[in-house]
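Step one of this worksheet: look at the structure below.
All protein chains but one are shown at their positions in the complex.
Per-chain numbering from 1; labels A and B assigned in written order.
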Amino acid sequence: MTEIILELKKLRKNFGGVVAVDHMDLTVESGSITSMIGPNGAGKTTIFNLITGFLKPSAGNILYRNTDISGMKPHVIARKAIARTFQNVQVFPQMTVLENVMVGRHIRSKSGFIISVLVPPFCRREDKKNRTDAEKWLDYVGLGHESDKTAGSLSLGNQRKLEIARALAMEPKIILLDEPASGLNARETVVMGRLIEKIRKMDITVVLVEHDMELVMDISDQIGVINFGRCIATGNPAEIQSNPEVIAAYLGE
Amino acid sequence: MESGGFTDFLQFIFMGLQRGCIYALVAMGFNIIYSATGVINFAQGEFVVLGGLMMVTLTTGFGLSIVFAFLISTLFVTIIGILMERCTINPVKKPTVLRLIIITIAVSILLKGVAMIIWGKGSHYMRHFSGSDPFVIAGATILPQTLWIIGILGVIVVAFVVFFNLTMTGKSMRACAINRDAACLAGINDRNMVMLSFALSAGIGAVAGIIVTPIIQMDYARGALLGLKGFGVAVVGGLGNSLGAVIAGILVGVLEALSGGYISSHYMDAIALLILLLVLFVRPSGLFGSSEASRLKEF
Partner (left out) sequence: MRHKDYMGLGILLLVIIFLPFVITNDYYLGVLVFTALNCLTCIGLCLLMGYAGQISLGHAAFYALGAYATGILTAKLGWSSWMAMGTGVIISAGVAFLVGVPSLRLKGHYLAMATLGFGAIIHIVLIAAVNMTGGPSGVVGIPSLHFFGIELNTDTRFFYFSWSTVIIGLLLALNLIHSRVGRGLRAIHGSEDAAGSSGVNTSVYKIKVFMVSAVYASVAGSLYANYVNYIDPGPFDVMHSVLLLTMVAVGGMHTIWGAITGATVLSLLPEFLSSMSDYFESLGLSYQPDYDTLIYGGILLLMMLFLPEGLVDGMNSIRRITSTMFIRARKKLVF
């Protein structure tokens, strides 16, 4: 638990005059669950978008296993085994649940355009393996029985699980979960918490943005508190709960 | 008359001004609907055609006076714009960009088909508003109709500034364009604003068609190219930016006329389109817009 997998150094992002993230420092230890909390609009999703390449930082660096990945394209970052989910669930609604997860196998398979056009599906060994792998991940998150439905027809809770299954199918080293429990009821939230802990046990580092404090305090090893684009405090759950600055930010002094 | 280099140049500039004003009007039509709804109306060119053809029928067919025919034609196309919004845009419950594009394309084909059946395939001649004897300036000629076009564009721009900045309805429309939810909360009926935007846009399209018909002789199939260039101009000026549209329109019109004069008249339209495509590729936010802001818009 000492190796550092992800490090944000003096990260900054501004949209014109609006500063969304400023002077952001954060280190994530390999195999940990790190949570980012903070009020709405504090810049948490922006940080995720910076790490996964959807936005380019205005200044600062993002180090992943000691290499700078800032400014790389999303698909390049994905190939480095960094997976993510989205705050507003992004499944592929027209595709079946199984096919959704098979998209997650994209970086673990190779066949390109020419082979895809010329070789019929029943002759592809790679595809069969992708299918069985995808089925495995669906079972893992508990959606095995839904595999032939279209993803758009699932409930929100199941869509969130599907997104996680798709991310896990990438066999990531680190997974970024953007509010996985939002919109879920109390029971579903508990299930989600167990799922996240199960993911950590596979030695996958988890970075979590979440508003459900109970869930965050329950499972996190480290918590970073973000306010106005800055990290105002880091520490374990107990430290955060007793930090006066955090209490001030949350109670709105 | 001796045609020196400067005289030619001036002649092309006049021609460009005249085209540019028309493009500017078409572009403003695109802008109004885009601002209110985020939709690009592919039937914008058809509004222009219908305005022009209606004007021809009313003046040469029914012998109405120019002013009277002008008003009726504009009203006619405005009503078509309102009908289009009520019948094809308003009822769509789950609009996706692709579906809205195809719907406006369908309306444009439909209007084109109707125009062809009513007015036939030939082009229609209409007399100029106030005679066709050109004025001569430094050897170059300028038609009175061109002055009409420039003047009417000026009047419409002023009317626009007044409408959007000084009237309650205009301000409401701007509010809707900036943030529809907030505008609704403030008690503005956004559905009516959308309808109004189609009405205004159709009206402006009609005016463009009416004033240009004496010069280009309108036919049913002109809508596509006019619409395409008008859209290009709207992009060059920055989508939603009406003043930008006017400047960009004149710029593109003049460039087109110059390339027609000095390079090749056959490729004039292609060159204009190529310039517009290049701007679209290099600066989709337009010459006067900030690139960061347009990337944040949902496109």
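We take it that a residue touches a chain if its C-beta (ideal position, glycine included) is under 8 Å from a C-beta of that chain, and two chains touch if they have at least 3 such contacts.
Owing to the predicted nature of the structure, the values given are computational and were not obtained by experimental measurement.
Among A:Pro74, A:Gly183 or A:Pro237, only A:Pro74 touches the chain left out of the display. In the complete assembly, the contact with the undisplayed chain comes from A:Phe86, out of A:Phe15, A:Phe86, A:Phe228 or A:Tyr250. Although one chain is not drawn, the whole complex shows that of A:Lys13, A:Lys44 or A:Arg166 it is A:Arg166 that touches it.
Although one chain is hidden here, its contacts on chain B can still be listed: residues 39-40, 42, 88, 91-92, 97-99, 101-103, 105-114, 116-117, 121, 224-225, 228, 231-232, 235, 264, 266-267, 269-270, 273-274, 276-277, 280-282, 284, 299. Residue-level contact of chain A with the missing chain is found at 52-54, 73-75, 77-79, 83-84, 86, 90-95, 99, 102-107, 109-113, 115-122, 124, 126-127, 130, 151, 163, 166-167, 170.
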